[in-house]
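After the structure tokens below, expect a handful of questions from me.
A protein chain is absent from this complex, but the other protein chains hold their places.
For subunit A:
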């Protein structure tokens, strides 16, 4: 059964990819969806066995690299963390599969799409079930690959190509960090197995490591390097630019990969490495600061985006920031809990957005939507529900995790705690604003789109409605049901999967903070929500538009709408010089220049000339032959009798230089003849 969790999605992938043309779109859809449903069923059992009954287990599948002390194997580790992730991944994945069969129903490449989705699920499961860093890395790269393939699913669209490449590039930076982190881990621990590494973690916490000629505290360095990996995958500030662009992919992909599962891999990584991070407070500080900044930055950017999916993408980015800073404050359990809740409501939001886009024949600009509430009451309900859960409306799922997050950060009483609390509250306000702005612009107000789009409007079909309903239920209750289990004070649920030093845990303090502070996020949320609804309502929008035209307003709007100009800076200061270097230096000067002349071109030319020379030696005259023999004899005689003098010259390096000189000589000769030809 444990193996089936990995095997069934892989089977789905192979079936849909290899036999897609026989199965047809519908067949592939049924196959993959049913296999995924089965996987989900198994995951629930695993969650029950491992999480609730508390029997973690590992499976050793097969050896992989066995080289002296290097002992990476293919193994599966099922502990509560994995169990939770499994349930989240497979449930969302199953629903997205089901949703896609309808959403993508008219696409001729449906089998390919379904196979990619299954492939993604498979790799995601590899990532979360791996029992060593190396296997996790395989999953990590695999989901990156699947993400690339899915963003680029409509590969004839230039924008999709660009986004896919951007996602790949940005993730490479992160993967580089992750790779270095794993190397550093191996240097310190001599193993990449989770068990060995984490068991040794408390005992090696004073180790030092030399990196770039400087000595660092090993855990801090490892922690930061791993966090660089997480930054890439979880779109934290700095490497986040790919995530909004990834919305070029089909909407179910955005829901599955770029909201619910893959982007949370970074959070999972940090939670998984909690035994290490607990001994690297500096790394935790960095993580908390980065997470807080991401949460705030993404939320502010989301305020003024006009694309329906882009707003939700920035919201995802911001929520990821929340999760990361929770981990940075040593509350990995809260991070994971928020991850699970977020998966439901964000998938709901995306699928709802997909439903809108589907209904409006591909229109996703919010300025051309509006008034859809009456036309699409079901979708409207679901989107509203998702938004409420997102902003943390009391007793919906977001409330339990997000408010708890802010509380513990306030109760942390450190620099990073206060920093994240302030930014988190700001982000909560912005979240609320843009969520209700979205609702207001899309569903309320008057229709602003072309008449044609509104004529063809239709409510989501059955296969699309079912996932929405289920995710809606999830968004309603997952927080309430999971709170005590996962983040209740002193819960035994996590066993050893998440290590939290008693000194770092502020769960208790959080219960005793000031009541006003506890209510602050809610108040901010309410204000933000009202603002969001009213500013964007038709009655106030002319006034707002005037405000936007003032110098300050315009600057602020441009700054936020242009996403804090991150892309501009990257393109101008990194992208352009890199491209310039790549074309002018490495391509033109080195590859086509030096290497071409000394390499293929030079060798062919040089050899041709050499051959002609040798050919001329073969004159056919007997006295020439005898003369050459004598010459050879004389040469050998010299070689032997003046051995001591000559020995200096018999040096491979000199031969090499001689060879180069020889070749350049021939090339120079060749060039002059060419010039002569030109002149002649």
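Following the convention adopted for this analysis, contacts are C-beta pairs under 8 Å (C-beta built on N, C-alpha and C of every residue); 3 or more make two chains touch, one makes a residue touch a chain; residues count from 1.
By definition in this document, contacts and distances are computed from a predicted model.
K.L.:
Name the chain not shown, per its UniProt record: "Ribonuclease P/MRP protein subunit POP5", "NADH dehydrogenase subunit 2", "Monothiol glutaredoxin-S12, chloroplastic" or "AFG2 interacting ribosome maturation factor"?
P.N.:
"NADH dehydrogenase subunit 2"
K.L.:
Out of A:22, A:48, A:530 or A:655, point to the residue that touches the absent chain in the complete complex.
P.N.:
A:655
K.L.:
Looking at A:53, A:158, A:551 or A:640, which residue reaches the missing chain?
P.N.:
Residue touching the chain left out of view: A:640.
K.L.:
Applying the definition given at the start, please give the residues of subunit A touching the unseen chain.
P.N.:
607, 610-612, 614-615, 617-618, 620, 622, 624-626, 628-629, 631-633, 635-637, 639-641, 643, 652, 655
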